[in-house]
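Only one protein chain is missing from this complex, and each of the others stays in its spot.
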Amino acid sequence: MSLSSLMNQFINDFSFLILAAIGLAVIFGMMKIINLAHGEFIMLGAYITTLSAQAGVPLIISIVFGAIGVGIMGYLIDRLIICRLYGRTLDSVVVTWGISMVIQQGMLIIFGPSLQGVSTPLGSVSFAGSTYSVYRILLFAISIGALFLLYLIFMKTKFGLYSRATMQNQEIARSMGVNTNRIYSMTFSIGAAFAGLTGGLYAPTMAISPTFGTGFLMQSFVTVIVGGANPLIGTSLSGGVLGIVNSILDTTWGTFFGEIGLLICAILVIRLLPLGFSGVVEKWFVRKRRM
Amino acid sequence: MKLKKISFKGVTLFLIFTLIMVLALSGCSGSSQGSNSKTIKLGLLEDRSGDFSLVGIQKYHAAELAVDQINQQGGLLGKKVVLDAPDTQSNNSVYQQMAKKLILQDHVVAIMGAYSSASREAIRPIMDQNKMLYFYNNQYEGGVADNDTFLTGAVPEQQIVPLMKYMIKKFGPRVYTIAADYNFGQISAQWVQQSVKQDGGKLVGQEFIPLDVSQFSSTISRIKAAKPDVLVTLLIGQNQSAFYEQWAKQGDKSIPMASSVNLAQTYEQLRFAPPTMANMYVTTSFMQELDTKYPGAKTFVDAFYKKFPHDKYVGQEAEAEYSGIMLWAKAVQKAKTTDRDAVIKALESGISYNGPTGPVTIDPKTHHVIRNMFLVNTDSKQKIQIDAEYKAVKPDWLSTAKGVDLPKKPQSHQYTPLGN
Amino acid sequence: MVQGKIKTENIVAALIFFFLFICPLFIDSYSVLNISYFLSMAFLSLSLTLIWGYCGIFSFGQAVFFGIGGYFYAVLTLNLTGTSAITPLGLLLGVILGGLAAWILGYFMFYGGVNDVFVGLITLCLTLVLSTFMGQTAGSAWNIGQVSLGGFNGINGIPALELGPISLSGNNFYYFVLIILFVIYCLLKLFTHSKVGAAIVAIRENRERTKMFGYNVPKIQSLVFAAGGALASLSGILYATWGNYITPSAFALSSATIPVVLVAAGGRKNFTASIIFTVLYYWFAQGLSASGSQYALVILGLILILVTLFVPDGIIVFLFHLSDRLFFHRESKMKEVQEEHLHEKNIG
């Protein structure tokens, strides 16, 4: 396999892993909620984007609509359901499973088994003998942009400060006057919005159906598991490492081995570094600071 | 939380729960009492939810249409035909449960349905065990020889063999196959391999893709590196149809694609914006675009949309379901009973009916059907062009290559071209 | 739970088993067949109740052992058809294999200090590995002996169990499953009152502290996990013989999640509750599916959400307590459960 096709593959894998995982990572990392409805959030983003693009809205604005729409819906779901489950990691598994059933079947009832898609914009370029989809390169840039946005939200805003405080110690944060419930709702909503963004971004590259999200689920979970609790450090590192593993295995032996390789990576990481990459990095930082 | 609040909500919840249970139960028992001497119960197993509902709903509606038309013409043997159609939810375990229910509790006279090969193989043994007449009305990978089963969809010798011959002759010998990694894909790929060999082509690559994969960039670069003249795509399910959009952008659209499942079944030409699906060649027994040329097809398509105005497509499998039910109805009329043995005998007499695209005739030896096939392609606007028509193509591979003759040698087996 | 006995639970359990033992006398053969399917799935819930409800090991991996059991039984018996006594031997070996596989996985995790939600994640990944792997075994390269693994289509024609001259189908199979279920249910009940039973509750409540009472916690966890694996494997084998069929969907994400959902919604610390809820759920789900209603999955999803929100200890357990309070005047019990729940909130 040539280096350029490996590179092309890595760009694709990295952006897919990051975008698939980012919403899940925010919700899991900040709230310790395993959101099994993550795939359905992505699917909703894709539907909103596709429907508004068909209604004549420019694609880029449609994608933003997708993110905002799912963000609002995430806020509602949190207020109605999830807010009663803060701190109950395992109950949240059951509830989000229920939510995913309702959303998926609900969309089938409302919109039928498929929707006409919009085609991928922006043509393709040839470089070093191979063709690259411009949109794919843009996705790569957006995935890095999304990580940067996450950095801005959680490291540079007051909300981010409060939410990190809440994540560290809910009791203390609350005693210092932080409305932790509001922080959680916002976090859930941001996580959902990222999922919606992912759905919107991938909508023009895939078939639109109520099972749209299932294609993201495995990759998103693996990325979050390998990354650990910190959504920013964890997601970017594990996206990078898994992207490399997946692209090498995939280009050399085929899709199946790429997939199995990801899963085995995840199992090894949980066994060897139960806190994931971000756990290791944080430990390293703590040590450095104390030395 | 306060104690009072919880118990109040709990009691309410419990009441709701019990209510639903009672409703569900009464629903169940109600349906089982529906069987009486004035009606004939026909079982139908199709996916109305889940990954395969895209085709499952088309087939379910086609079956409703067929039963309606039969009843409008006075029913069968003076009785009304009633469809007993649980939702199999694209879940093979549900297929099994529902097949048992239809046979043992609802006592249907025959069962139609199943979409994926996996679901067919899940219920076929149950049909055999219970001596139930079963129709698999779907295009498939071929090779099933089973006395209780009739297969009214197109098979590889009707689809892949003529298609590969045409493609190699027209575009060149180098063929690359990508196929869904399960039995349908594997066996269909064997057919492609065999046809390529017979037609003097060369298989330059073959790849099987897990069903849950939706990202294809590595596959696309491998295909491009192999520089094929023809790309055969045997992809299944919603995830895999994402290939086309990605191929259109990253791949090489000048390479013609060939398929036995796409367009006619899952209407990608309407679901994807052009020119994603351009330059694709498909052999099919039916698709709704044939109504421009064939009046029978037009009558069928019009009737379908009159009954289901909100549906988006009526394709190959919908027609197969419709024809399957019509053939069964004709056999029942001929046998003058719904009794399994008599109906099988009537079917094995080589019964024929005039379907939307011409006569559909049972081949007694193999329990498959002889039917007209069409080779179509998409232009740059994804409009369907009819390239060739093959009259009365025989499903004769089982009888000629494997010596199958079901009326004489009863069996229940699936043959594969490279296996036994 | 170790302390005291819940009266309603015992009465209900006795009534249900009594009813199950006599019901084939007055229901049709299809319903008997159906209930035996539900009962087969109850073993899977029991296995998760044991390891999660009692020992605090949260696992998405019961589907792994379910599948291993089913596939092992299929491959063994299909390779040796005609050999008498192969089916009960296959059942036995399959259960042992499931237990062994679980023990190895447990050893790897618990001795390595993997616990809590990480066990859930690691088992989830393993389930997905197996489902991906088995899904691509459609090619002719994947034969074990004369049996082809069959990829996504799975393995068909798996022989039914035979005990000597008796073939276990219909009512025979039903009673076979019911008796095993009854025996295992009683054993599990006894087990929870035993020394190890007390130890596993201690491990669930406070793992680190329990070590300091001289318990080899990883060893006990691995053994309980192995027992859970064996039960799940038994469930898989019974499922395979019921439908004569096993596919990789046994390992799919939904199969991995459904036992968790059933056990959590029914009452995860209570064997009786998880059996009852499992049977009710499958019955209800099947009823909805048979009705062909497109709202089936929506209704199921809503029920799960409502149950978790309003009766977090599980709906069946809640009903037990409610009835205890109404008929046996055990006010304090309810209160204690409340507190237990609050306590869990803090540690969970």
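In this document, chain identifiers A, B and C correspond to the written order of the chains, with residue numbering beginning at 1 in each.
Just so it is clear, a residue touches a chain if its C-beta (ideal position, glycine included) is under 8 Å from a C-beta of that chain, and two chains touch if they have at least 3 such contacts.
Convention: contacts and distances are computed from a predicted model.
When one chain of this assembly is omitted, its UniProt record names it as which of these: "Heme exporter protein C", "Dihydroorotate dehydrogenase", "ABC transporter ATP-binding protein" or "HypC/HybG/HupF family hydrogenase formation chaperone"?
The chain we cannot see is recorded in UniProt as "ABC transporter ATP-binding protein".
Using the touch definition from the top, which of C:Val32, C:Ile158, C:Ala199 or C:Ile299 touches the missing chain?
C:Ala199
From the list C:Ser29, C:Gln146 or C:Asn216, which touches the chain that is not on show?
C:Asn216
List every residue of chain C that touches the chain not included in the displayed model.
1-3, 195, 198-199, 201-202, 205-206, 208-217, 336, 339-340, 343
The working rule: only the chains that are shown with their structure count from here on.
Spell out the chains that contact chain B while also contacting chain C.
A
Taking the mean of the CA coordinates per chain, how far is chain A from chain B in Å?
36
Show the residues in chain C shared as contacts by 2 or more other chains, in ascending order.
Residues 132, 136, 294, 296-297, 303.
Identify all positions of chain A at which a residue touches two or more other chains, and write them in rising order.
Residues 105, 108, 218, 256, 259.
List the residues on chain A that touch chain C in their complex, please.
32, 34, 36, 81, 84-85, 87-91, 93-95, 97-102, 104-106, 108-109, 217-218, 221-222, 225, 256, 259-260, 263-264, 266-267, 270-271, 274
Sort out for me which residues of chain C touch chain B in the complex.
These residues of chain C touch chain B: 28-31, 33-34, 37, 132, 135-136, 138-140, 150-154, 156-157, 243-245, 247, 249, 280, 284, 286-294, 296-297, 299, 303, 306-307, 310-311, 315, 318-319, 322, 334-335, 338.
Going by the contact rule set out above, which residues of chain C touch chain A in the complex?
Checking each residue of chain C against chain A gives 58, 108-109, 112-114, 117-118, 120-122, 124-126, 128-129, 132-133, 136, 253, 257, 260-261, 264-265, 294-298, 300-305, 308-309, 312, 344-346, 348.
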